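One structure, pasted below without further comment.
Here the complex is missing a single protein chain, while all its other protein chains stay put.
Per-chain numbering from 1; labels A, B and C assigned in written order.
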Amino acid sequence: MSGELFGPALTTPAMDAAVSDEAWLRALLRFESELAAAEAGEGVIPADAAEAIAAACGSAELDARTLGAHAIASATPVVPFLSALRRKLPDESHRHLHFGATSQDALDTAAMLIASAAIGQLDGDLRRLAAACAELAERHAATGMSGRTLMRRARPTTFGLKAAGWLVAVEEARTALDRFRQTRLSVQLGGAAGSLDVLGVAGVRVAQHLAERLGLTEPVVPWHANRTRVAELAGHLAVAGGAAAKIALDVILLSQDEVGEVEVSAPGASSSMPEKRNAARAVEARAAHSRLLGVVPPLLASMASENERAAGAWQAEWSAISDAFRFTAGAVAGALDTIRDLHVDVARMRQNAEDGEPPAAAGELIRRALRRYGPRP
Amino acid sequence: MSGELFGPALTTPAMDAAVSDEAWLRALLRFESELAAAEAGEGVIPADAAEAIAAACGSAELDARTLGAHAIASATPVVPFLSALRRKLPDESHRHLHFGATSQDALDTAAMLIASAAIGQLDGDLRRLAAACAELAERHAATGMSGRTLMRRARPTTFGLKAAGWLVAVEEARTALDRFRQTRLSVQLGGAAGSLDVLGVAGVRVAQHLAERLGLTEPVVPWHANRTRVAELAGHLAVAGGAAAKIALDVILLSQDEVGEVEVSAPGASSSMPEKRNAARAVEARAAHSRLLGVVPPLLASMASENERAAGAWQAEWSAISDAFRFTAGAVAGALDTIRDLHVDVARMRQNAEDGEPPAAAGELIRRALRRYGPRP
Amino acid sequence: MSGELFGPALTTPAMDAAVSDEAWLRALLRFESELAAAEAGEGVIPADAAEAIAAACGSAELDARTLGAHAIASATPVVPFLSALRRKLPDESHRHLHFGATSQDALDTAAMLIASAAIGQLDGDLRRLAAACAELAERHAATGMSGRTLMRRARPTTFGLKAAGWLVAVEEARTALDRFRQTRLSVQLGGAAGSLDVLGVAGVRVAQHLAERLGLTEPVVPWHANRTRVAELAGHLAVAGGAAAKIALDVILLSQDEVGEVEVSAPGASSSMPEKRNAARAVEARAAHSRLLGVVPPLLASMASENERAAGAWQAEWSAISDAFRFTAGAVAGALDTIRDLHVDVARMRQNAEDGEPPAAAGELIRRALRRYGPRP
Partner (left out) sequence: MSGELFGPALTTPAMDAAVSDEAWLRALLRFESELAAAEAGEGVIPADAAEAIAAACGSAELDARTLGAHAIASATPVVPFLSALRRKLPDESHRHLHFGATSQDALDTAAMLIASAAIGQLDGDLRRLAAACAELAERHAATGMSGRTLMRRARPTTFGLKAAGWLVAVEEARTALDRFRQTRLSVQLGGAAGSLDVLGVAGVRVAQHLAERLGLTEPVVPWHANRTRVAELAGHLAVAGGAAAKIALDVILLSQDEVGEVEVSAPGASSSMPEKRNAARAVEARAAHSRLLGVVPPLLASMASENERAAGAWQAEWSAISDAFRFTAGAVAGALDTIRDLHVDVARMRQNAEDGEPPAAAGELIRRALRRYGPRP
């Protein structure tokens, strides 16, 4: 994998950890352990089997490389994962592990747990980005500058209003993700064909308990072949990454030598021109956004899943979801590093805005943005 | 344009009308007329100017072809649109038309009005599709059939549960679109650089009145360069079209000759084999979905807009938004025509599901889906 | 259709005609007429039937709107097209029309004929664009300017070398399209399942004659479900449109007020600021490129066609191919209009390139580009 050479610039270490192989395996273990507990609670499997499973899940040391290699034969890592887990279990509990479940139950639930943690991660990054925007909006409420449309000078604006626009976009993205996290991350439990054929009606109650235990919502029916959650997630991440890429683009445009209105405080060096001040983090935010836009289509396309489980589209989701989070985090972090400690050349802004007077309404608009999305007292 | 030869199969006449040139022009006229009224209400322009403008907008006969040809020089149809409109106005009102506004104010607000009507259109189609799914779910609650995963027979399910899954996806898409319509369709009013530099603080009140008059929400700040609304819309349409494409795909798979579990009632003829029963409408739903997925990326990409107005990405939105609605409607209508009066071969379903017993939980799951999303009493 | 209001800025009238409904219908008529002639030549149908068919095709007045509406039932316009054509034929020739062919034979061959003409159209536009680049490269071979990387000033270059880079990209795109046109535009003739089941081995010879008559190549085997040609075409168009978008982007960047190194000669007006000089045609080139990038994915995705004819992906191709040509032409024409009569501020370029000396190798590099791709003597 070229992940270690090119990857770090396109994500954050925290997000990389949140969607790592280890995080997925922990989520799979949590699914199996809590499923067993929920099933024991409903009398579907014996209580001591659930305990044995919890113990096995708690102590399992799984090797992603080995499981990944063995996953090829079945097109799902859950098959070798369960084999490895069974080796930790007394024989009599083998049949109680993953009872009535199918590999998509485990993987979809794991994906939701991963998404929950990763959105939480993003939420922090987006809050920090919003705070940095809000701070710029407040500080530069009266800093007049040239508004530019179609890349030409139009009428004046203020740098604070520009930052307020960034703030609103970031907060719109963040609150949509937050709402998605609270309402749409659902447990998956349907069994082999999504019909709870083994668990029967008890399966509905098991799913309910499982959802409670995992902090996920309960879906109306199993959603093996209804990928709205996945497509919605892709859309929300595209918006969040886009809000960040917009900030990065604006800073790059303003820091052009001839414009010179802002300067990044920690410029990136160049291999041939060590003194050149590149907005490296903004460039990386845009690169991450570009990659992000390529991860969205497969996640939207998986809506068209065949029958009760897709033959290809679903299997593409796992790594695509991870990549979508990685690249979104990369775009957001790049934008944050870019505007944190941004050096703003107020004099140059005024000079570029020849006819100068900052617009009278800018202050009011900024206050609206800050009232809605600014720092909480 | 090849629109009339290939277009009708990929959309509906009603949606085609809702996003037509004429609809866009009506929306632009409505923007200018209501803007003048709102401005007169705030004393920004004289009341009689507003009346003259309303009269001109009411009687204007604009020719899309001419305007489109003249739009090339300015990269916006609003420039020739205003010229044409001014020719209908007394000289003294010329300067009150579009006062303090910019072409993006007109076009973005028009896009929101178009979206409002088009989502309304889709809402009806999606409700009909949901009702057809609900009816199948109810009628076939106990119709056992083979669940199929990775395109192979897995454990049994019921046709009703399959239809319930369709229903849930369609309703999730519909309700998300409805929520978007109610909360995110905002008026645009920012002036040349999004800073209300001409209207000043009165512009904030004008925007508020304009929003009320047009039935749109009021944004926190002008959103010329914050395209979250557009990207969100693209995401919601992709989900709605995907829910329809999933139904179409399932019917195509079930109507394969060797499977033979459903048959479309109005089969499409073939040029070489008139007797062949093609699921033409399902095929068209999938084709529309394929085109839809191609319209989404430009709409997501426009998040990264330059400065106060994008130099390219925004100008790509107008036709892309129209196409996104067209193809979504096409997918939904294709799916609806497909399952309306679907002939279900219950005996064949049972025969294909060798071990037969429909799963005990299916009925309960279907009831959950119908309670949540079924026909309102 | 919003085609007339927003469409013209994203294409050219000539290309719009080349991919119009009428052009498609002419191509379909040509297929049927020449197929009959080729079949008569092989004794597959009577000579007088071929003559009657040629006469009917020559005099047919088909209405795209009617055919498009009737195409919905069969998911192919060829079914109503043939019905309309048969009404012009004596009864005894009915069965000789479209003999042994299937609707995909007609549509795929028509697509290749459309592509041939449309690539020819593009070839002219690209040659003009290349010539304009070459002229700039030659004229400004010694015009020093700042090279800019990551949007910051790097070492000096010349404007001629920049234009030479544009030239090379445009010509690489053009020659690839030309080679594609000469080698990959193949006739389609396979019959209902691509196996020439009706025509038998004579069908191979008919296909050969048909290819000669239509100026297309002969494929190794029918390619109903092998969409390499379509995917390759999409790739080539993306490259051509991308080469144009790169020029448009560079001009927009150089014409920013603060950079001021070039100015477009026919600036686009603004609705709020009539004096503002927007690079309207460059903006439109970028918008067309954005839409183009959205048409490519469905055309690449159709490689994965089901069995002997796709159930959705193929039906999405027809309008997508037309749109791909439209948007490519729009990008190319926008770039051409942008650099034709571009005003270059040589003094400003030198001033912006503080350390001035144009690089010694620039002249040699430009000569290499002109020797390879410059004006033919």
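Here is the rule we go by: a contact is a pair of C-beta atoms (placed from the backbone, for glycine too) under 8 Å apart; a residue touches a chain by one contact, two chains touch by 3 or more.
The model shown is predicted, which means the values in this text are computed figures rather than measured ones.
S.K.: Which visible chains touch the chain that is not shown?
M.R.: Counted over the whole complex, the chain not pictured touches A, B, C.
S.K.: Where the complex has a chain not shown, which of C:His209, C:Arg227 or C:Arg291 is the residue touching it?
M.R.: Result: among the candidates, C:Arg227 touches the missing chain.
S.K.: Which listed residue (C:Ala40, C:Leu89, C:Ala131 or C:Val239) would be found touching the missing chain in the intact complex?
M.R.: C:Val239
S.K.: I'm checking contacts with the chain that's been left out. Which of A:Leu136, A:Ala320, A:Ile339 or A:Leu365 qualifies?
M.R.: Spelled out, the listed residue whose C-beta touches the missing chain is A:Ala320.
S.K.: For a quick check of understanding: of A:Glu172, A:Glu284 or A:Asp345, which residue touches the chain that isn't displayed?
M.R.: Of all options in A:Glu172, A:Glu284 or A:Asp345, contact with the hidden chain holds for A:Glu284.
S.K.: Could you tell me which of A:Ile53, A:Val78, A:Ala154 or A:Ala243 touches the chain that is not displayed?
M.R.: A:Val78
S.K.: Residues of subunit B in contact with the chain that isn't shown?
M.R.: Where subunit B meets the chain not shown: residues 146, 148-155, 252-253, 255-260, 268, 270, 272-273, 276-280, 283, 297, 352.
S.K.: If you put the missing chain back, which residues of subunit C would it touch?
M.R.: 75, 102, 104, 146-151, 154-158, 161-162, 164-166, 168-169, 172-173, 176, 191-201, 203-204, 219-228, 231-232, 234-236, 238-239, 241-243, 245-246, 249-250, 253, 286, 289, 293, 296-297, 300-301, 303-311, 359-362, 364-366, 368-369, 372-373
S.K.: Give me the subunit A residues in contact with the hidden chain, please.
M.R.: Residue positions of subunit A that touch the missing chain: 1-10, 16, 19-21, 24-25, 64-65, 67-69, 71-79, 82, 98, 101-103, 106, 191-192, 198, 248, 252, 266, 268-273, 278-291, 293-298, 301-302, 311-316, 318-320, 322.
Here is the rule we use: only the chains that are shown with their structure count from here on.
S.K.: Any idea how many Å lie between the Cα centroids of subunit A and subunit C?
M.R.: Averaging C-alpha atoms per chain gives centres 38 Å apart.
S.K.: What are the residue numbers in subunit C that touch two or more other chains?
M.R.: 252, 268, 270, 272-273, 278-280, 283, 297 - these are the residues of subunit C that touch more than one other chain.
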